[in-house]
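For this view, one protein chain was removed and the others were kept in their places.
In this document, chain identifiers A, B and C correspond to the written order of the chains, with residue numbering beginning at 1 in each.
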Amino acid sequence: MVEKVRKLPKTFQYFKDEDAFAGGVAFCAGCPLELTLRVLSKVMGRQTVIVGTPSCSAPVLYGQNVGAWHKLPYYSCLMTGVASSATGLTRYYKKAGQDVNVVCFTGDGCAADIGFQTLSGAAERNENFIYVCYENEGYMNTGIQRSSTTPIGATTSTTPVGVAGRGKNTQAKNLPLIMAMHNIPYTATATLSHMDDLAKKMQKAMEKKKEGLVYLHIFCPCPVGWGIESDMSIQVCREAVKTNYFPLWEAENGKFKLTQTVSSPDPITKYTKMFKKFNHLTEKELAVIQAEVDHNFAFLKHLTEFGAHGQPAESPENNA
Amino acid sequence: MKEIRFHGRGGQGAVLAARMLAISLVAEGKCVASFPMYGFERRGAPVVAFTRFDDKQIMEKTQIYNPDCLVVIDPGLLKLPTLFTGLNPNGTLILNSSKVFDKQPNENLKLAGVVNATQIAVEEVGRDVPNTCLLGAFAAVTGWVGLQSVMASVGEYFGGEILRKNLRCVERGYNEVKVIKWQ
Amino acid sequence: MKAKKGELKVITGNSAAAYGAMLCRPDVVASYPITPQTEVVEQLSKFHADGVLEAEMIEVEGENSAMNAVAAATLAGGRAFTATSSWGLVYMYDAVLQAAGFRAPVVMANVNRETPGILAVSSGQQDMIQTRDAGWIQVIVENSQEILDTIIMAFRLAEDYDIQLPVMVNYDGFYISYLAEGVRIPAKDDVDQFLAVLKTQPKRTIMDPTHPIGAGSHGLMTEFMELRYKHCAALDRAKKKFDEIDKDYGDFFGRSYGGQIEEYRTEDADFVILTSGSAVGTSRTVVDAKRAEGVKVGLIKLRMFRPFPQEKLIKAIKGKKAVGVIDRSVNFGWNSGPIYTELRALYPEIGPMPILSFIDGLASIDITKPHIERVIDDVANAAKGKPYQAVTWIPLEERE
Partner (left out) sequence: MAIKKFSSKYEAAWSDANQQLLCLDTGTWRTKRPVVNVEKCTYCGLCAIYCPPQCMKIMPDHFEPDLNFCKGCGVCAKECLRGAITMMPEGDFDNEGKKG
């Protein structure tokens, strides 16, 4: 009997290297963070130094002083010092003439909150490294507290629902847009459901980091923190894109572009009903979220109408 | 060891004058120690700077309480009630002023050199930076440092046209200072 | 072989720190300005602009980033320098602790300035005291020349294979940071030669991208204790190493400072006073004056504060009749001077004797000659067996 030999799908072509992580590592079952890290190591290869911090990724990235969970060089930081430590590493490698992908890998809690100053500083200095933020909309590692990227209405352990509380009562910080406004060479959003898009952006990051800071914002829902069945995490990523809740875009030298267009977006309720953190919301409250999603998307659309830095707007009359 | 205290205002170059004097003394083989004392660095606020020199290394790191010489860069500072406090007997004063004393301002003050450094600076440099002129006057009155050394030290901080103008100030200070002696 | 004499320049303590760093050819410099340290950053930037300093200059957005950047650079294999003061040191505190735990051989100039709660843009060693238990090597120096020389020595110490620890070189803000003195600036090739011994040592562990190895991993239970033990052992080795480096420096450049401590006229002294930083110089002149009056007083200059030079101090103080310590900071809770508190821990070894604490010089208050005379008089009386006051806040007390 002749064995069927089939051609691997195209996505596998992005995986240039083998997985640098041990087969079994301490991430929750179904966690997209684990997938993000493994894909990152496959796409970026071994000339990569990961810089990280206490977070869900820490138990795996840090290793112990008798061994490591992965075969990548890793630099462990405090929450405040990720982008600045990466700066120190990058500058030394530059001085020593070594070409290295220095990749910061943190959650939104570090990137948007406690580590934001150093990230912003590194962006302004246009340091030659890649900052990957895995966005799970809160402090998942310490037990699901709110962060500044937690969406309005979401319940967390510090924004609980009660007689007076209705979940988080302020809007999320739009970190990828804020980073793009630093005029860095490359900013992009990505998520796991759109793997080719994600892998392409990781590849591009390695090129663009030669020009300066690259910021990748990867949507990574937390099965435990958001109340998602462990097999549903990729579905949630997909629905976030389909509702325009998490549009996939990139900004290259100031030129904004949607990398995934959604012809007829799903209503936000299709997304919010997928997990527990929005369960308590009334129709009125959900309408607020819908309005916010629409506004953010329209805003982004406007940005895509402008040319790159140093170029005139493509169609200025559209801006009216 | 000689101890010199500079009184000026932020922006008038008291600190720089103290530093330049130190440089010129080092050029003559002396050991020096010079430092300013101020809190916030603000234009117009009173500033004190200290310069010590000796043939051997200077150990003291304190402020100067018993100066051998006072250099007063702003005539308005003459009104400071503590200006002469602690002045050594046989004390010296180098003053930027358009007026010469009619009486001895302090019993310990035995030698004063008065020069209208502001006017000279305005004439030569075009603005009120009297410090280099007073260093010329200092060299003439005290004899503790040579004119050439002072001029060389000014060259450490300025170059080109502005150096030339400041060197004119030093020279005019040296030549135009009025010396008053008391018994 | 001897080094060339070096150029004599009148420069401030801050400039001396910048010169010291520049001469050691750091790969990375990251620093954030703060009074009274600002001039260090400016001078280094000037060196860089003039092409004299071929380092990666990182214009960080705060001190925390400065420390993180330099610590990371050293662990990547580089030589790195930073400088700070006061609240800047506080703002980088987490990174300061981390640098020590990482055994990152950073050299930092810390320009001593007051810190806690009461605003004071003025001199005081409280900032250094607050990082006492950070696991760093802390050295206190006295004048501009010593700043420059000690920073060069600090790189030799920090990067030594047996040490691998960050070194903080402390000098008093205002009194020394702005003090212009004639300073001998060694030739760069001589400094290269002095530091060349580091190249003959085994290679320390670094973040090399071609080797999968991670910095700052978990130390679990006894593994954690093992690393702490190694850290303490390295600190212990640093004492002797510092003495050796100081001697080497003296042999080569012609200037040395006694290593961990410097003893001044202690040999035949009945009693001694102990102090650090800018107060040492003034104390020397007062000791000389008192000696001329027949008072047998000696002076100990504490150069190394961490690790604490117990052995040297025991040897210097044992057999004396009393010792007085002048601190430019306070030990909250003990309500005395912190160096005094440290010295009291040596009580059984130095033998029973009065130990007096003097607090002076906070917030740029001048530690004057009369203040030091008073200290010597008080310790002299205590040495004679008269009753004494344990802690004296000199400027607050009228002398009886």
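By our rule, contacts are C-beta pairs under 8 Å (C-beta built on N, C-alpha and C of every residue); 3 or more make two chains touch, one makes a residue touch a chain.
This structure is a prediction, so every number in the text was calculated from the model and none was measured.
Undergrad: Could you list, sorted by label, every displayed chain in contact with the chain left out?
TA: A, C
Undergrad: One chain is left out of this view; which of C:V121, C:A234, C:V280 or C:I367 touches it in the full complex?
TA: Per the contact definition at the top, the residue touching the missing chain is C:A234.
Undergrad: Sort through A:A29, A:A96, A:A291 or A:A308 and give me the one touching the missing partner chain.
TA: The missing chain is touched by A:A29.
Undergrad: Touching the hidden chain in the complete assembly: which of A:Q47, A:Q64, A:Q145 or A:T304 does that?
TA: Hidden-chain contact among the options goes to A:Q64.
Undergrad: Consider the whole complex, including the chain that is not shown, and state which of C:L97, C:I213 or C:V391 touches that chain.
TA: Going through C:L97, C:I213 or C:V391 one by one, C:I213 is the residue touching the chain not shown.
Undergrad: Touching the missing chain, which residues of subunit A?
TA: 3-9, 11-12, 19, 21-27, 29-32, 34-35, 38-39, 42, 62-71, 74, 192-193, 195, 229-235
Undergrad: Need a quick check: the contact residues on subunit C for the chain that isn't drawn.
TA: Within subunit C, the residues that touch the unshown chain are 101-103, 164, 204-205, 211-219, 222-223, 226-227, 229-231, 234.
The criterion applied here is as follows: only the chains that are shown with their structure count from here on.
Undergrad: What is the distance, in whole Å, between the centres of subunit A and subunit B, each centre taken as the mean of its C-alpha atoms?
TA: Going by mean C-alpha positions, subunit A sits 63 Å from subunit B.
Undergrad: Between subunit A and subunit C, what distance separates the C-alpha centroids? Give it in angstrom.
TA: Averaging C-alpha atoms per chain gives centres 44 Å apart.
Undergrad: With centres defined as the mean C-alpha position, give me the subunit B-subunit C separation in Å.
TA: 34
Undergrad: Could you check subunit B for residues that touch two or more other chains and list them?
TA: none
Undergrad: Quick check: in the complex, which residue numbers of subunit C touch subunit B?
TA: The contact residues of subunit C facing subunit B are 8, 10, 12, 121-122, 142-143, 172, 174-176, 178-182, 278-279, 281-282, 284-285, 364, 366-369.
Undergrad: Which of the residues in subunit B end up touching subunit C in this complex?
TA: Going through subunit B, the ones touching subunit C are 18-19, 22-23, 26, 31-37, 39-40, 58-63, 65.
Undergrad: Quick one: which bits of subunit C touch subunit A in the complex? Just the residue numbers, please.
TA: 27-28, 30, 55-56, 58-62, 64-73, 75-78, 80, 94-95, 98, 207-220, 223, 227
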